[in-house]
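Below, a portion of the complex is reproduced, with chain positions unchanged.
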């Protein structure tokens, strides 16, 4: 693996999952692999789990880590190719990226979408320019449209929790929220589950919240949440804003908020969410505080997921 | 010691003080004790000495340290049990704490009081919820009502500086300030000196600034500052806002500002303050720049104090 920006960078999902689970058992088993290597973690936006878990993962591999909050410790980057920079951007990514490439052996970067301009967001300009100009491996710490480290942790969690031989039924259900949120977690989860191919996968959401079929192809789209949740083994709850009416909140129907009643027709489904979440808006407290929830376990798997990815990239670059 | 949130967590203050002084002499004498252990330092509020000294202490013990400015690198946490999170809080402590518990072996946390609601502040909800939900040792880096790492450093400083066999006279004096400040340093110093029991302890402040007797029991309360300072060996200067008229500034009498004249009737008293301080508001420049001041020494002792506490917790958990 050279870069890690989506499931398309992964040669074999199951091998990566197994590697991650091995690191979970023995986190320090490869603790010299990254010696003398340095990763920069660049944050354009807030982050808790990604920030902390990636630091831990890199340190477990013996790497040096430097965190750089570009938005606060630095300044606003320009992404437009031929911009006349007489406004509020202070440095062009074309100038910053090669320097970061000289300082680090690997770069992680988090960048949220604007939710104003779909074409721009889905073009993933920042990631693309970093790959083009930094000259070192780039790891997405959540981009405008995808969150692959989260999705890998999600697949690890399902793999660990599903004890039966039959395929699990996995349901991704839209949930209400007070603010328009990115589509990245939903896009990415759909893309990974479909590429993985080891689940019966259903996506349910109100009309108007359709995701691009680039990500959802392979899943069943079901507009009736109750029908979707029937016999589910895993229920992934997540809000996203509309793709078609880009970045808009179209539905405020609180009946989509997940409660224990919603799960009653499932197959004792395990409850998943990427966090952070708004209690009693996306999901009820009662379902979160019940035994159904595997959300903490899922968040814990962010460490071994990141560690498996960083290790793959380190090994690829040793071989080159 | 399992957690460290007040003097009540300390089995024997003098043993802890001796341990700290030993670390001061040989900071690296236990530099493998924390190998493979990771502490997260969570800041809801600004911090200089606590932030830096705790990092140093943890590194001296061979621990990994990750600093997380929740307020800036993350988002606002919800503490209310059954909140409907449709406002400005982004994540519930109930959901964040178990994840932090999975990522770290120990958590330090700083959280200031609102000074708006006494019952809420004194309930120390955040500390309590972290202890309940994180499942790992919690170290107060200053909470809404107490600052035990500061108080331990204070006791260490008095122990080091008092060369005579007789009990020292220790005076905590209120000082003016332009803003309402928390009561935590005063509460905590009072609680520690009283629990320690090795000083004649006087607290002086204008009427209306009475602290809870939970903390002050054992001390003499003296409203006349001059009477209080008579023959003092140590004078601890600190502003706090009113407890009874909660969070309010009641007194703007500048004669409470400590000057060399105030110390003239003391027993060549040593001057203490936890820092940061406002020169020529709380204390005069002349007294700060005189030989009476042991404020730098006191701040220096924050490192060995933190190191002794972290080491105790590490050892307790090894034994479990």
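A and B label the chains in the order they appear, each numbered from 1.
Going forward, contacts are C-beta pairs under 8 Å (C-beta built on N, C-alpha and C of every residue); 3 or more make two chains touch, one makes a residue touch a chain.
Here the structure is a predicted model, which is why all the values come from computation and not from measurement.
Here 2 copies of the chain are placed, and the complete complex recorded in this file has 3 of them.
Basically, only the chains that are shown with their structure count from here on.
Chain B has its Cα centroid 39 Å from the Cα centroid of chain A. By the touch criterion given at the top, residues 28, 43, 46-49, 51-53, 55-56, 59, 69, 72, 178, 275-281, 285, 288-289, 295-296, 299-300, 303 of chain A touch chain B in their complex. Residues 36, 38, 40, 64, 66, 68, 70, 72-75, 78, 82-87, 90-92, 94-96, 98-100, 102-103 of chain B touch chain A in their complex.
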